[in-house]
Each structure stands twice: as structure tokens, then as C-alpha cells.
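One protein chain omitted, others in place.
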Amino acid sequence: MISFETLYAAPLELIKHAPVLLVAGPLMGACAAALAPNSRWAWMISVAASIFAAWMALCVAGEVARKGVVDYAIGGFAPPLGIAFRIDWLSAMMGLLISFISVLAALYSGHALRAEVREEKHGLFQAGFLLCQAGLLGVVSTGDAFNAFVFLEVASIGTYALVALGADRDRRALPAAFNYLIMGTIGATFFVIGVGFLYAATGTLNMADIATRLVTLSDSRAVLAGFAFIVVGLGLKAAMFPLHGWLPNAYAYAPSLIAVFLSATATKAAIYLLARFLFTVFDPGSGFAHLFLVWVLAPLGAIAAIVCSLQAVFEPELRRMLAFSSVAQVGYILLGLSIASLGGMSAGLMHLTAHSLMKAALFMALGGVAILLRARTLADFAGAGRDAPWTMAAFAIAAASLMGLPLTFGFLTKFRLIEAALSANQIWIVAVIAASSLLALIYVGRMLEALFFRTPAPGAARAAEAPLGVLVPLWILAGVSVWFGVDASLPEGLANSGALALLGARP
Amino acid sequence: MSGAISFLDANLAIDLALLAMLVVLAAAIAMTRKLLAAILLMGVYSLVSAVWLVVMDAPDVAFTEAVVGAGVSTIVLLGAILLTRAEAEKTGWGRLIAPALIAVATGALLVYAALDLPSFGDPTSPANAYVGRTYLEVASRDTGAANVVTAVLASYRGFDTLGETTVIFAAGVGVALALGFGERAAPASRLMAGATGDHNVVLRVAAKLLIPIIALFAFYVQFHGDLGPGGGFQAGVILAVAVILHALVFGLRETMTAVKPSFARGVAALGVLLYSGIGVVCIVNGGGFLDYGHLFTAEIEAQIPPGLLGDPGATHHWGQHFGIFFIELGVLFTVAATMVTIFYGFAGRSPGGEAKL
Amino acid sequence: MSFLLDHLNYVAVVVLMMGGLFIVFSSGNLIKRMVGLAIFQTSTGLFYISLAKVSGGTAPIMINAASKEGQALAAELDLAYVAAHGLDGVVYSNPLPHVLILTAIVVGVSTLAVGLAIAVRLREAYGTLEADEIAALDRETPKSTGAGP
Partner (left out) sequence: MNSGELLILMALAIPLFVAAAVYAVGRMPDVRETLTMVACIALIVIAISMAMRVGQGDPPVWIAARPLEGVELAFRLEPLGALFALMASALWGVNSLFSIGYMRGRREANQTRFYVCFALAMFGAMGVAMAGNLFTLFVFYEVLTFSTYPLVTHKGDEAARRAGRIYLAILVGCSVTLLLPGIIGVHVIAGSTDFIPGGQLAGKIAPGLAGVLLALLVFGTAKAALMPVHSWLPAAMVAPAPVSALLHAVAVVKAGVFTLLKVSAYIFGPVLISEMAVAQYLLWIAAATIVIASLVAMRKDDLKARLAWSTIGQLAYITSAALLPASAGLVAGGLHLLTHAVGKITLFMCVGAIYVASGATKVSEMRGLGRRMPIVFGCFLVAALSVTGLPPFAGMWSKFLLLTASFGSDEWITAAAMIVSSLLSLFYLAPVAIRGLLPPAKDAPPAEFIRPGGAPGLAVAPVVITALACLVLFFLADEVTAFLIPVAGGAP
């Protein structure tokens, strides 16, 4: 359906091993960055490794386009004995998304670090960033339940400390990071417990293998517990309402690079894993999984979409507003998945993509100007639109996408979500989306009014245009949001095949 | 069920007794408000669970739990509470209700599910009958390692272990980012002054003797890994302990001149590089990632003398042998270096250090 | 009776896990929270190991499997024999959970180290390790001014 022929420029040997190089690239890059002599080298390594990963992601997508599913047995041991990557369209899509965002974040990091982090720490910072990237890419590629846990932790451990580095600007980053660590670890441990029960019930760790063996014992209590713990664990990692308490401060006080990267990728990878288990390991049609979709996932998604939007409306600090809206948007995605029809899941996945693009852009724009004026509240940002037109124009575009205005990607995904809900006769979901769109209109309206139609308080610090190193990735993100707003065939194609992969994968 | 009963007499009694001890310890930790007590009890908890693990036929895990729980964790925890209030604030009963409810509810679900599991020790349970059993059958044939745990760890699930090593490295990066590289360490940080009188000759001599022995033991554990319990991780921790001991006795500054923080960080990174590099080498030689079977090209394989590992008759898996050897080496590097880095971080930040700056 | 005994082990381990979880949630002191977290993770490991125990088994270290006999034996295995006596007559416990938990322990200690590192920074920034006091201090800092001390 989507043609990646151009990628076959890559040597066949590389394409054959792309699935694992996709992870190994950033991983080795991290080591190199840690060894880098100075900040500049570290940055170049980071960019190079990210670009390499993105290239590999494209190769993998090309392979998936050719074969449907790419299996890669690591160590030459076929599963269930060995660990194997299993990459279908969904994994390929997530890989593309994460690595694409990573490249832009890496480009952005050059400037952001200089402004926010002490020089001698840049090497390690880039290392941490690349480790997180490798971990997330591993999570979306692996076909082994326990291996997924390991990569979740690879992605997390470093980022806890990276969030804490925000303390150089605001000490509130420290409690935020600590809380993030506690919650993240509890989530991961719950996930392990769940996997343990699945292992006890099936004797294997390979997801596909688990799925085949679950068919016979879907009503066992052990499986039920495994399901519950995996869902709660991943819910914590995905900031699924009401398990999102750790997110707002973590995003609000972390260094802007981390806010950009995490908001666009981390929760998304957790959502991916959740969907992977819900739809391909467990049988969504069967008993408790179905009940969960209808009576837990959908209501929670709805509550998140409403409540967290409200919190955003009444929040004075700009970055916290964005963080709350992130939780609300996760609610949209979960609503889409909960519809469990092809249309619904595809819409959910599309919205996932759209949200990554817009949130990355929003945090990047704020970082770009806030670096200079240590602004947090709306009042601090008043009039930034006049002082930094280019930066804030990109912000406005991304914000429009967040509101779901026509000619932006966010509008089309919202369109598809409502359409899917209507086709599934779930009018209440339409009502929820409408209501929370209204709230989004209000809080985004507050932002834009402050940025563009208010004058800064006399004597207040004035924003200045962000440097080119920020504007380039920023405008790429904004541009993509508009491009997909006019022609979303690429993301829709990916999302459709991703949803098909979820629905079609069960034995 | 007679098998279970006879088993009950012997092991189950010990097993349950140990578990009971653990429960008591956990309760004690929950009760106490003295942080020091909590930490020490935590160490004891690890030791007891290590013993329990031995009873459960998991010597490798027991070994690790011992060195980590009773060793590293305790050291780090102690480093963290130096000069803070030793008492935790009293938490009112009201504050305990919600957590209690959460714990009880979760526990209830777990028990409810656990009672559905096959009975304890059942050899035919899915867990024990499927993949686990297969490993027992094929591991030594595939890898030539007697210790199936090592075989699975380093070979079948070598990718997990790469991830594990990466996690350690990430932790090192994290701590170094948060606490710096010990550059704020004092000539003889209060940390040691607490542990020893400053010029305790006996101790210095003892240390001078002890440190090489510890290091030697570390290397024994390292290379003995594929025959008995042990491996890169345990060895790495022990090696790090040697360095830490040196610091405790001779002072952080001296140790830092011997083992530079930058050097430690570099070695940590190199360890992961070595591990993943092996994987890439396997690719270059036409195999899959970490496919030790292709670690060597055929011509190199041919040049390896058959008697290299003694026992000339045995059919050899050079690839697997050396693959496991190298990656365990990588683990050793990363773990040891990271542990040292972490220690530097905490010791360097220890208020004793600051006071002297 | 024997049913209960057969599962007592799991129950005990569950109690341990929940003890850890309780400590995390109940204690306001950050160090104690980390301790609780460590206990929680360790106990999870114990759960896995309980799964791996085989009655009358021993540690999964092959008896001279590297030697000719061992090789031959391993080669001509048939599952029924193994089910009865295990490999070369010895019953081994299940190695897989051991491997998993080795990894889990390492992850645990890594988390502990990072968490405590952050705690140390917290102590330096706030002068306390009590969650309540930290929260109180944050409430004092006016929201509008971004940078902390």
C-alpha cells in the first residue's frame, strides 16, 4: 500500500539486520556520546545516531511493506527459546514516529543543552537521551514480553535523572523526578508481575506464543491477574487517567529537550505496548478483555479527556497546561482504541501520531523562547508572539492542530474519531470529544490570546526569536502538521495497516 | 501426593520458616522510623532471601541478591542518609488507610490468582514443563556451558542481558548527571573518618592484603561463571567492592587518583560497546546479532587448537565459548565501572565532602 | 490441607510484595520509600523463583554435561525419561525464571541508585527528605516566578 522502494538504496545486509540495528544504533551511539571529548562531539554523535536509527526504521518499514511481518531471531535461537523481534505495521509505524521525532529532538538538543545544562554534562546528557531512544525503539520492536520490560527500564532509568536536571532552573524538578521514578518503577514492576502470571500459565515469554497458548485457557484466574497487572503497569507508564499524577510536573519542570522528547514518544510507546497486549496477546473479543475495553478503558479515556482539559483550563503555568492536555489527548487515543473497530483503532493511532507531532512542536517552541525569558505563566509569555513571530507562528500552528482546526492534522484525526464513534453508534463518545474540544478551544485560546493579543507588563523580560537550530526542527514539525492536515494519506495508510495488524494478528 | 508430602517434611519447612522471617523483617522495616535501622534490616532481608533462594535451587540469583542487596544497596543507602535526620517523620494512622487498602486489595487479587496456579514445586506445571525444560535438555549441547543459567543468560536470552547491562550503564549516567563525578570530594571525606580512625595502621595493612584477594576472587567468579554459579555481574560488583574498600581506608581522593572518575565512566561505556560490538561482529561474519555461532569465520575457527580448554575430546563450540566469555567481560567492565562511578557520585556529594570544600 | 500447603509459598511471597508496596505508599520519607520499592522488587523476584522450583530438584547446573557422557545423554534424550527422572537422572529446577530475576535484580539496584541520587539532590535543595515538608516549601514559592533558589 505504501511504497518504500526508494529505501532499497540501503545495502541488503543492512536491511536484513535493520530491526536490531534500529536499537543497537542509538545504544552504541549512547556509549560513544558518553566517551565524547566535548559537547560539540556529543551533539554530532547524537544527531548521527538518531539519523541512523531513522534510516533503519525506514528500512524496516520497507521490509514490512514487502513481507507484511518481519521476524528477527536474536542470537540465532528461534523463539520461544530465544528472544525475537516481531515487527508488523504497527511496530513499523511507531518506529518511524519515534525515530523521526528523535532526529528533530537531537537537532534541537544542540541549542537547548547549551542554554539549560552545564557544559561538562552534555556528553552524559546526550548518552541518556540516546539510551531512552534505544529503549523506546526496543519496546516497539520486540516480540518478547520480558524483553519489553527490560527495554521499558532502559528507556526510563536514564530519563528519571534527566528530568531531575531541570533543577538547575527550578528545584521543583526534583520532587517531580522522584515521583516519576517511584510511579514508573511501580508500573514496571506491576508489568513484571503480570508477565510472571502469564508465564506461569503458559510457560513461555514470547508474545505470539503466549497468545496461541492462551486461546485454550482464557478464563483462568492466573491469566486474569496477569491481564490486570499488565494493564495497570502500562497504564502508569502511559499516564492513563487516573494513573497520570506523575506526568504534569515531570513534563513541566524537566529540561525542554526532555519535555519535547518524552511528551512525543514515551507515553506513546507505553500505549503501543498496552494495545499490543490488549489486542494481540489477549483476545479482545473474549470475556474480561472485552469488558475492560467497554467498561474501563472507554470511561477512563472519557474522564481524562474532560477532567484533564478542565485542569488545563484553570492552570496558570503554560507548560503544565500542555502537560494536562497531553493526558487529555491520551484519553482521546484510548477512546479510539476502546471502540475496537478498524476505524476506531486507526483513528486512535492517527491521533497518537498527530499528538506526538503537535506536542513536540509546542514544547519546542516554548523551550525556544523560554530559554531566554525564564517564563512559566501565561503572563510571563504575554506578547511573545510579537517579539518572536517565527517561533510563535509555529507554536500557533501546532496549537491549532491541538484545537483540531481545519487544515491541520489534528482536525482530520478528530474527524476520524467522531466518525468511528458514530459508525459504532457510540454517541456518548462524540459528546465527550465535542465537550473536550470546547475545553481545548478555551485553554488554547487563553494561550494564543496571551501570546499574540496581550502586551507584556512594562519592565518584564522580552522574548527573542529562537535561533536557527531551534527554528528548523520546529518548523519541520509544524510543516508536517499542516501537510498531514491537507493530505493525511501517509499517516492514515500507516494507521490503517497498524490497526489491521492489531486486529488480524491473533491466532 | 506422597512426593509432595515427603518433600514437605524436608524442604518446605525450611522454605516456609525463611519466608516467615522475611515477613517479620518486612513488618519491622515498615514499623521502624529509624532510617539506619530500616537500611540495616533491608540488608538482612536481602541476606535471608539469598538463603531462601539457595533453598529454591537458585544459587546464581542468591549470589547476586547477596552482593547487591547486602552489599551495593546498603552502601548506597548509607551514602544517601549521611548527616540527614536519622528519624523519619511519624505518619498519622489516617495516612496509612489508603495505602493499606491498596496493598490489601492488590494482595487479595494476587492471592486469588495464585491459588489458581499449579501447586508449588509441580514439575509438570506449564512454567516448568515447556521452555524451561527445553533449556535443560539443549542448553549444554548448544553452548557447552554446564551452568544452564549462564547459558540462557548469556546466549539464549543474551539480548536481555545486553539490556540489563545497558540499564546499569544508564544508572551510572543518571547518577553522574545528578550528583556529578565526585569532583566535590574532600581529601579524606568524613565518610571514611566515620568508618575508621584516620591513621589506623592495622586496618591499612589488612586492606593492602585484602584488596588483591578480593580482586582475585572477583576474577575467579568471572571465569568460573559457565561452570558454576557466578558471572560478569557478580564479579563486577565484587571488583567494585575492592575499589570501594580502598576508598574507605585510604580516602576518596587517593582512590580517585588511582581510578579516575573519567576512566571509570569510559570503562562503563566500553563494556556496553564491547557487548554490543560482539553482536555486530557476529553480523559482519554473516550471522545474526549476538549469534555467537558466527563469532569466528570458519578459517579462524580452524586455527583454534582443540585442546585449548583442556579436555581435548569434548566437541567444542568455540563461538559460544568465546562469545559468552567476551560478553561476560563486557558485563564485568560496565558493572564494576558503574558501581565505582555511583560510589564516587555519592561519596563526592557526601556532606562530609562538602564541609571540607 | 495439602492444597493450602501447596500454595502457601505463593501466598507468603504475595504478602512480602504487598509489604513493600505498603511501605512505598505509606511512608512520607523518601529514603524509606526507596527501601519499600526495593523490597517490592525483590519480592517480585521471589515470586518468579517460586514458580521455578521443582520438587526434589537441584540447581540447574549440569552434572559434567560438557563431558562425552553428558553430550551423548543430551543427544539421545526422550521426553518421557526426562519427565520421570530429569536429565541424566537428576531433577533440575527451572533455570528460566532465575535468568529473568538476575536481570530484574540488576534493574532494581539501578533504580535504587538513581532514586537515591535524586533524593540527595532533593536534600540539598530543600534541606529535608520528608514529602510533606517538600510539598509545603513548594507551596510557598510563588508560582509566577519560574526559577527556584
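The letters A, B and C name the chains in turn, as written, and every chain counts its residues from 1.
Note that a contact is a pair of C-beta atoms (placed from the backbone, for glycine too) under 8 Å apart; a residue touches a chain by one contact, two chains touch by 3 or more.
All of these numbers come straight from a predicted model, not from anything done at the bench.
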Determine which of the presented chains are touched by the chain that is not presented, and list them.
A
Among A:268, A:319 or A:416, which residue is in contact with the omitted chain in the full complex?
A:416
Of A:109, A:249 or A:437, the residue in touch with the unshown chain
A:437
Across the whole complex, the chain not displayed is touched by subunit A residues 404-407, 412, 414-416, 418-419, 422-423, 430, 434-435, 437-438, 441-442, 445, 449, 453, 485-489, 492
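Simple rule for what comes next: only the chains that are shown with their structure count from here on.
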Distance in whole angstrom between the CA centres of subunit B and subunit C is 12
Distance between the centres, which are taken as Cα means, of subunit B and subunit A, whole angstrom:
32
Give the residues of subunit C touching no fewer than two other chains, as numbers and ranges.
17, 21, 24, 51, 96-97, 100, 103, 107, 110-111, 114, 117-119, 121
Give the residues of subunit B touching no fewer than two other chains, as numbers and ranges.
110, 114-115, 117, 125, 127-128, 131-132, 135, 138, 157, 160, 163-164, 167, 170-171, 174-175, 178
Seen from subunit B, its contact residues with subunit C in the complex are 1, 3-5, 7-8, 12, 15-16, 19-20, 22-23, 26-27, 29-30, 35, 38-39, 42, 45-46, 49, 52-53, 56-61, 64-65, 68-69, 72-73, 76-77, 79-81, 84-85, 88-89, 91, 95-96, 98-100, 102-104, 106-107, 110-111, 114-115, 117, 119-125, 127-128, 131-133, 135-141, 144-149, 152-153, 157, 160-161, 163-164, 167-168, 170-171, 174-175, 178-179, 227-229, 233, 311, 313-315, 342, 345-346, 349
For the complex, which residues does subunit B have touching subunit A?
109-110, 112-118, 125-132, 134-135, 138, 142, 155-160, 162-164, 166-167, 169-171, 173-178, 265-266, 268-270, 272-273, 276-277, 279-280, 283, 287-294
Contacting residues of subunit A [partner subunit B, same complex]:
13, 17, 20-21, 24, 27-28, 30-32, 34-35, 72-77, 80-83, 121, 124-125, 127-128, 131, 134-135, 138, 146-147, 150-151, 153-154, 157-158, 160-162, 164-165, 193, 197, 199-205, 213, 220-222, 224-226, 228
